[in-house]
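Working notes, beginning with the structure itself.
One protein chain omitted, others in place.
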Amino acid sequence: MLAFIIRRVGQMVPTLFGVMLLLFVLFNWVGGDPSYILAGKNLSPEALANIRHQLGLDLPLPQQFLLFVKQVLTLDFGVSWSTQQPVSSILHSRIGPSLLLTGSILLLGTVLAVVIAALVAYLRGSLTDRLVTLISTCAMSISGLVYIIAGQYWLAHKAGLFPIMGWSDRVTENLLYYLPLPLLLGVIVGLAPDIRFYRSCFVEEMSHDYVRTARAKGLAEPVIMLKHVLRNAMIPVVTSLMMSLPYLMMGAMLLETFFGIPGMGKEVVMAVDRSDFPVIKAITIYIALATMLFNLLADIVYKLIDPRVQLS
Amino acid sequence: MNKHALLAMLAACAMLPAAAADMNKVLRVAMNAAETGFDPAKVSDLYSSAINENIYDSLVSYDYLARPAKLVANTSSALPTVSVDGRVYTFKLKPGIYFADDAAFKGKKRELTAADYAYSIKRHLDPTVRSPWSFLVDGRFIGTDELVKAAGKGALNYDTPVDGIKVLDKYTLQLTLTSTNFNFLSILAMPAFGAVAREVIEANRDNTNAHPVGTGPYLLKEWKPGSKIVLEANPGYRKVVFDSRPGNDPVDKAVVQALQGKTLPRVGRVEVAIIEEEQPLWLSFLNRQLDISGIPQAALQDALVIDPKNPLKVRLADKYARQGIQLQRQQMQEITFHFFNMQDPVVGGDSKEKIALRRAIAMAFPVSETIASIRRGQAVPMNYIVPAGVAGHNPAFRGAPKYDPAAANVLLDRFGYRIGADGYRTRPDGKPLAIELACGTSALDKQWNEYWQQAFDKLKIRLSFKQGKWNELSKANHQGKLQMWGMAWGADYPDGENFMQLLYSKNAGDSNAADFKNADYDRLFEASLKLPDGPERNKLYDAMNKIAVVQQPWIYGDIRVRSTLAQPYVKGLKLHPLLNTSWRYLDLQK
Partner (left out) sequence: MSTPSSLPPLTAANPSHNSLARLGWRRLRRDRLGFAALCIVGVYLLLALGAWSGLLARHWQDEVAKPFAPPTLFVGVGPQHVELNAADIDAASQRSRAAAAGDSSAATGLAASEDPLAADMAAAQQQAAQYRSAEAPKADSLPLGADQRGRDVLQKVLQGTATSLLVGLSGALLALAIGTVLGAISGYFGGLLDDLLLWGYSVFTSVPDMLLLLAFAAVSGRGIGTVVLVMAFTSWTGSYRLMRAEFLKHKSREYVRAADAIGASHSRRMFHHILPNVSHLLLVQFSMLTVALIKYEAILSFLGFGVGVTQVSLGAMLAEAPAELLQGYWWQMLTVTVVMSLLVTAFALLTDSLRDALDPKVK
């Protein structure tokens, strides 16, 4: 197991290199020229050249890339080009709200989805099954944007159940006061497709022969469900969880924008908008690292769920 | 209790700065775009400037109530004395003004001196600071050109004596201009010229934007870039007592009543949220999570009762008026326009057929209709390069051609832009005619684009849109790659020169985005620089405006009228045309 982990961590190096290369090419190709933002109303050629010089944009590209490599190795991305805050402190202040929001949505959403999906898969073909499937099919057919707009308008403004928006420095205040509505909306948006997908995984797993064998052995249905089906069906569940990570960013961005949550999604949009390369670099690299770690974690979890899986 | 001790305590209290602000009062406001930072020499956006105005002190500022805006002394004890030739300004600072405490001062109180202003002004010239405001000071003071040249690409030597920026004694600053400039004091009133302390800047060289230390009424308590800014009353702020005289505006009386004889600021904490979406902004205000807010475009219909025959005559909708919400309105000192790239082979040039093409496009764009539908009547058509409220404006002038797409079509016919077999026009030389309009990507941009599409459809000219981020389009324009693009220009100071320079050929590629080059215009502009505001200069401005009408480098847009709402318990609010915020004057009486 340990050897496997070490090998996988080793494999991350080329991936990281690929990400850096892609990012560097993308930014230099289409990323925009930050000097035009920093120059404000003063767009004289001298002013622009001066800014480019200070940002190191007039260096040859290979040298710029080497600097990038150095930044990644030291995990020090310098200061933001637009706000001049150290990138590390920007990310530090952004990661908490993001984790709180997307983490709680992911956690609550997955638990609910797995439980409901297992239940309806167990009751496959019954009225409850059809009803839940139909409702979640309808629910997932509505754009997330509609949920957010309508939720904020009706639940927060008209009904006054929640604050319109806001975020505090205290975790408890966030959890109890500001988080509930975005959390609710985030879970609603994600729940329906998850239920449908997990249900199909469970149903698929239940049609396997070993389930029939277990039934023939006289095992009680709940035992079969919990001990066999659930365990095997967890593989696609974990896969889809990992798949959903990149999408979370996008969804969270809308929630962050509408509810004033100072998270990572909003920061990405702002950085891209301002061509703030140090921030873009840092966020991309950290996300790449996180994605790779999650993938590794997924494989380890496979192993724990299903001992037949060999970690090669 | 010991009598002497009590007296000593009272005496001590009298010595303390007047900390009048009530720390329990929290003002909650919103800005609709992200700020960039708080170093006055590094930021130029409206939102950062709004914060800086409250952290730093300029030498002079504006009276809160007087209209038109009136300059008053701020940290100087009076308005400066000016030499007869209008070139030498001498400022006397008030003694006893201190910077807010900071680690860079090593625990000592740090007094504001003339040297601080000299340093702060010089920073705008420093190549390593890369100030977006350098165009306001470049070549303005005697001797600074040499200083800048000596610096090359490196840092400016602040210790080299310069004749134009002289510290006569601890409290006296003398500025000598290379030539007379009638707007110099208004320039110094901008938040960009607030005083910073050299020790602080040098101690925080890498992130001066995140480390503002000034002498102003507030200090930065918390900063989450792009989402939240918290200001707290500066406990060491000098004693400033409200003493503005009321004018004819009925609002003035209420302001004076709330503030007369009181020390400023009143509110102990200002929380600024950055809210870019209209819905959360508006709902937050309605649910009293914000104390002051503009009215987002989409909510104008809901919030205002607009008289269709006179759309600028509005009142607050009954449901909000009943709650006691206050409405204040102000026409902005800005212009919006679309420019043609005057060096472009298709839309540029000054031959008659090119002028005809530009004029036809201008005649086909329904400015009034966009004001009615997109602005909900809350704007006036632009007809003069200098907007109302800015010295040099001519309200009687009509610079925009009459909307008449039918006549525009005939005009194109007459100049040989024939309609081809495919139903679209060609150029006089038979080549296909297609025009590209640069634009942003927001939902609002899309609304405008629909009108542009319609205008070009009516003219039977092919139109495509070049959507992009602002900086990308700005770069493309710089390289002469755009044909048309929309712009807005807000007054940096309330003088026509700030607007007329937008078509001066020496500013081509800089603020002259259209790359307009016209010798007559230049000659008139240079002549106008030598004149103070008055009928003589107005005559020159009219002549220059006529050139712009004939040549049509711009299609005039509109000038917005801003509506601001405040909750009933907000006291002391009056919108100012040049001050970005009125936070220091506000009181909350819940």
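A and B are the chain letters, set down in written order, and residue numbers restart from 1 in every chain.
As a working rule, a residue touches a chain if its C-beta (ideal position, glycine included) is under 8 Å from a C-beta of that chain, and two chains touch if they have at least 3 such contacts.
All of these numbers come straight from a predicted model, not from anything done at the bench.
Interface note: of B:A103, B:A298 or B:L575, the residue touching the hidden chain in the full complex is B:A298.
For the chain missing from the display, the contacting residue among B:K170, B:K352, B:K506 or B:K530 is B:K352, taking the whole complex into account. Of the listed positions B:P80, B:P127, B:P311 or B:G557, the one in contact with the omitted chain in the full complex is B:P311. Here one chain is not drawn; of B:K170, B:R398, B:K431 or B:K506, the residue touching it is B:R398. Of the residues in chain A, those that touch the hidden partner chain are 14-15, 18-19, 22-23, 26, 29-30, 130, 133-134, 137-138, 140-146, 149-150, 153, 193, 196-197, 200, 207-210, 236, 239, 242-243, 246-247, 249-250, 253-254, 268-269, 272, 280, 283-284, 287-288, 291-292, 295, 299, 302-303, 306, 308-312. Taking the whole complex into account, chain B touches the unshown chain at residues 277-279, 282, 296-299, 301-302, 305-306, 308-312, 352, 355-356, 359, 366, 368-369, 371-373, 376-377, 380-381, 383, 394-399, 403-411, 414-415, 440-443, 445-447, 449-450, 453, 465, 467-468, 472, 535, 538, 542, 546, 549-550.
What we mean here is this: only the chains that are shown with their structure count from here on.
Inter-chain spacing, taken between the CA centroids of chain A and chain B, is 39 Å.
Those residues of chain B lying in contact with chain A across their complex are 34, 36-37, 39, 42-45, 127-128, 130-135, 153, 206-210, 222-228, 273-277, 279-280, 283-284, 286-287, 289, 469-472, 474-475, 478, 492, 509-511.
Residue ranges on chain A touching chain B, taken from their complex, read 32-34, 36-45, 47-48, 50-51, 53-54, 79-80, 82-86, 90, 93, 149, 152-153, 156-157, 160, 163-167, 169, 257-262, 266-267, 270, 273-275.
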